[in-house]
Every structure is written in structure tokens, then in C-alpha cells.
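Below you'll find the structure I mean.
Some chains have been omitted; the remaining ones sit where they do in the full complex.
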Amino acid sequence: MADNPVRRGWLGHLTRRSVLAGAVAGAAALPAVAAGSTAALATPSSAAVPGLRTARATGTTHRVTMYAEALPGGLYGYGLAPGEATIPGPLLEIVEGDTLEITLVNTTNQRLSIHPHGVDYDVFSDGSAFNDSFNEPGETRTYVWHTRERTTSAGRAWLPGSAGYWHYHDHAYGDHGTQGLQKGLYGGLIVRRKGDVLPDKTFVVVFNDMTINNKMAPETPMFDAVLGERVEWLCIGHGSVDHTFHLHAHRWADNRTGYLDGPNDPTLAVDNKDLNPGSSFGFQVIAGEGVGPGAWMYHCHVQFHSDGGMSGVFLVRNEDGSIPDHAQEAIDRYHAGHGGHVGHSGHGG
Amino acid sequence: MADNPVRRGWLGHLTRRSVLAGAVAGAAALPAVAAGSTAALATPSSAAVPGLRTARATGTTHRVTMYAEALPGGLYGYGLAPGEATIPGPLLEIVEGDTLEITLVNTTNQRLSIHPHGVDYDVFSDGSAFNDSFNEPGETRTYVWHTRERTTSAGRAWLPGSAGYWHYHDHAYGDHGTQGLQKGLYGGLIVRRKGDVLPDKTFVVVFNDMTINNKMAPETPMFDAVLGERVEWLCIGHGSVDHTFHLHAHRWADNRTGYLDGPNDPTLAVDNKDLNPGSSFGFQVIAGEGVGPGAWMYHCHVQFHSDGGMSGVFLVRNEDGSIPDHAQEAIDRYHAGHGGHVGHSGHGG
């Protein structure tokens, strides 16, 4: 325990997030954020937007216990305590130099695992059946993920570090190790670089086959922010279908952070980006900047996918936390439209 | 009118383009370019390539009236005057800091709208049925798009401005607001940054389902330039099918402008790029540089798409404006091959 005390506020903004304590005796808590769920609408964040905070490197080893569980409807999820599995699973957030030790408890009757993108792991933590790295039904197993800073390899050539908007998922369920993804065994993983700007809140959007977070409109997540908040999006693709992620009225730089590295950074700005199986990206926007509060759509821009229910709502509240009338009306139209009365509720495009 | 006079030459090169005057009394003209059409072949630009010109910021508010119209064959288009609708619609071109006020006249019997990518708009200009922002049949409605420069948010972190190769489209036709795209309600939108290099001409290529600009070979646009001209391509994806755009014998930097920001810019150079629904990109090439005049193919590199007619011709003329014999022969083969006599006219690959 000595090397891994509960560090409330170690990223400087923990008080605004849910710290989910590890449930196994002796395990310290990993700072983590419940992935964007519709429940967030009921408990909006305060509008306070303090000065910018940046990530600090600590080289900490975080130990967390995760539970893979069966959920209603044939779904599966990861959670940080028994009975708390969600789809997507908990957002894991660390800083380059940190190590994550994940003790995965498999409460199901299926072989499964946890496999990360973007971080370092040896073959025993690969999470693949190929490397004999998985949990049998009922088994508990620990996976270790290391991270590191970028390193110079020769003159101008630097090898990238671990920082990025990544994700994790099962890699062992079913004959080919690919069925857990369909059923919800995935989540977000953010590795920050020392000095990266921290957001006020983070949303996780997973385009998984023809669903968003295994849901279809109008059951897809409604993400909720207050005008001026620095909102971070982590977008992940899974399954067997290609998509494009579009967010109305906001745009970002198509690079590691979503913001430019200086006034002459030639990076492309986008508001629509391919989101295909196994890929992920993230960015930060200032909610409603230059466009005001309102209900803004996010959706797959492949037209028959948005027609089919791959859309959701990004609610930007007034500065005082109230919902603009026009936003409430849009949300009402959206729900009515997807409940059988389509009419003027079109959500695609 | 005072704040928005007709500014012929405000971008420094208007004399080489068609200025399409707004048709509604009191509305000033927006500098705009007819989207690349085969008609351009009949009136090639002169070969003159003067010194490089760059975009200047003026903070102007441009007012333009657009007309959504039904076209033969069940198609629809936008135009800058009644009876002049085209597919794609007129190319709209502004500079960061400008505002565009578009008065859309819906001459059709369908609900429709105009929705932009990349710029700022409030919910009333969202163009979506979701936000009750559309034109009923016969209705006229004004949409306002704002733009801004990049802004620093913290130290090295800069939020991107509006500059980019964007597009606009209907977002309200049909139950899901996605049917207007299929029928041709889309166009290009370029927001330049102060100092950006201006092209001699701009081509707009829209991969829309299995068509290019709602046409198939050999009816797809033939783009026409003279050796050495600085030619700009704006590529837009729409519909429900994924594509890759390939241009023969020319390449570009995969960033905001298509050119590098200095000799050590590590940006990837490409001659083939994903072009999926809702995405867009642009670039400039020097026509025929290093490869000479000729008929060069552009096409979707997904093989069964190019087999099916997603290809076209980029004609690079001799410096004196004449067409090389080998180019005319290639064009003839192309038309013969798509008229039933396939033989040696293969156009894919």
C-alpha cells in the first residue's frame, strides 16, 4: 500500500469526479470516471470552470480490481466493484510513467480477458488466447500495463511515448476471442503526458457495430455540460462496421491532444472523423464556444447508420446550469421521433 | 449594404472566377466559384500563372441568397439564382473572421435546410429538424455562419480556428433528414486563413454513395487545367459507402493546407486518402509538375467502385492551352470504354 495510497486529487481535479474505490481488500483506488451515461443528466456538474490545470507525472503504480460480469440481455461489462459493471466499462486514466496493475475477477461462465491499446505489456498480460493470457470462468488474474515517455532514438527522431486516447477490451471470449466486444466488454483508457491540459469532464463514445455504447437512439447516451466547460471526448471504434463520428457545432485538431501545439501548427481541423474497429481518438472542446448553449447532435455520418439509430445528444446548458427551452424542445422531439412518431424529429445527416 | 459591398477581387483573384451575383434585391454578391463542371472544358483558363497570392482577412459579413430547387431525374440542387441550381452547389469561399448570412429560398415541395461543417452557428442555424431549423416547402429562411481565428487556450495549447476545406448539405429532407444528400443537396465550403496561398482554380469532388457529384463515368466531371497552374481540390464524402480518393501523378501533404509548413514538417504525403461520409479535405497541386501535361485519372481506389464508374479525368493542357494528342486519345478511349466498347479503356486501379 505504501507505494500506492489513495491519491484523491492526484490529477488535480479528482474532486469533480467519482473515485471508485477498489473492492478487494488491500487494493488502493484508481482514479477513474464513470463512462458517460444518461444518469449524468440527473446530476449536472456545477458550472465552475477554474483556471486550466495540467497533468503531473508521478510514476505511480496504481492497483485496481475489475469485475467482468454478465448483464441483462446477453450483455457483459467491466466494473470496479461487484454488481457495478457498465457498458462501456470504467474510464481508466493515468499519466506517462505510471503503471497499472489490473486484477480482473471473472464472475462469468465464459473465458475472457482484458487487452489494452497504447501501453506496454509483456506476453503474459497480452490478454489473448493466442498467448494463453486470459481468465477461465471464475478465475482471477492480474494484468500489468506499463507506460513511458517519448524517447529520442537518433537526432530528430523520437519514439512516441504512451500518451494517447486509448481503450481496452476483451480478447478471449469465444473461439476467436472476438465475441466479448459485441457484448460490451470494452472501455476507455487515457494516458496523459506531463503538462497536458486537463478537462472538466470526459465522455466516452463507442461505435460498436450499429450501436453507440451498445445502445441505439433514443437510448444512446445524452452527454451533459455547462457552457464554457472544457469537455473531453474519447471516441472508440469496435465491431465489424466502419463509421464516421460527427459532432455538431464543435471542431478539433486531428492530432494527439485535439488542440494545436502553437499558432502555426499545420494540423487539420475536423468535425467528422473515421472511427473504425480498434481505433480511437480524443479531443477537447469548450462546450458551446462561439455557438452558445443548446442540444447538439453527435452521430455517425454514414447515412443509413444515423437513420438506424446511431445518434445522440450533447446538451450544453446555460451558464447557470439551466436547460434552454429550445434544447429541451429538441430533446423532446428526439425522444418522440424515436418512439414511433418520426415526423420532424430527423436525427441523421 | 454598406458593410458588404460587392468586392470584386477581395480575395485577390476574383477576375479569374465567376462572380455570381445574389439574386435577391439588397443582397450583395458572395464571391463564389461554380463547382467543377464539364463545361469548364469548353472555356479553359489562360495559362498565366502570376506571382503567388495569399488570403487577406477582412472580417466581412457576406450575404448571399441560395435557391434549393428540384432538378430533372429526381435530383435536387442549390444555386445562387433561380434556375441555376447545380450538383454540387456553388462553392462558398471565405476567410477566418468573416460571417456568412445565407438566405435559403426553398422552391421545392419538400422540407429541407442547409447545414455547414467547420464553422460556428447557433441552434437556430443548425439546419437540422432536431433543432427545428429548416425550411418548410416554399419557405425562405436565413442561416448565419460565423468563423474565427485559432485562439490560445493555455501555453502551447491552441484551439483550431475555422480554416479548412469544409462543406455544406441539407440536413432535413425526409424522415431522418438524410435524403437530400442522396439527391444532390450539397456543396463545398472553404474557409481560408490569412496568409494561405490562393489557387488559380478549385475543383470540387464529391464521392456520394457510388457516384462522383451524382454522376458515373463517363459523365463524371473532367477537370481542366494548364501545365503549371496551382490547382486546388476539395474532396467531400457523402452517403453510406466508404471510399478512397486517388489522383494519378500528383501528391499532397495530409494536413490542413496540403502543403508543408517548412522543410522539416513530418506530415505524411499521400496520393490516396479515405473519403468517407461527412468528411472532407483539400489540397493544392501544381498541375503536371514533374510529370508533364496529359490526361490523368482520379478515381475511387476501391476496385469495384472504380469498376462501377467512380472515375474521372484531370486534363493538364500544354502551356499554350492546347490539348496534347495523347491526352485527347486517352479521353476518347475513356468515353468509348464507358459507352459499351470496353476493350482497352480500363479506368480503375
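Letters A and B mark the chains as written, and numbering starts fresh at 1 in each.
We adopt the following convention: a contact is a pair of C-beta atoms (placed from the backbone, for glycine too) under 8 Å apart; a residue touches a chain by one contact, two chains touch by 3 or more.
All of these numbers come straight from a predicted model, not from anything done at the bench.
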TODO: Count every copy of the one sequence in the whole complex, not only the 2 placed here.
DONE: 3
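Heads up, the rule we're going with is that only the chains that are shown with their structure count from here on.
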TODO: Give me the rotation angle that lays the C-alpha atoms of chain A onto its copy chain B, rounded to the nearest 5 degrees.
DONE: 120
Task: Between chain B and chain A, distance of the C-alpha-averaged centres to the nearest whole Å - done: 34
- [ ] Would you mind writing out the residues of chain A in touch with chain B in their complex?
- [x] 52, 54, 156, 195, 197, 242, 244, 246, 248-249, 251-253, 257, 259-274, 286, 289-292, 294-297, 301-307, 326-327, 329-330, 333-334, 342-349
- [ ] Please give the residue numbers of chain B that touch chain A in the complex, ascending.
- [x] 111, 115, 117-118, 120-124, 126, 128-132, 146, 148, 150, 152-164, 169-172, 174-178, 181-182, 237-240, 242, 253-257, 260-261, 264-265, 267, 274, 276-281
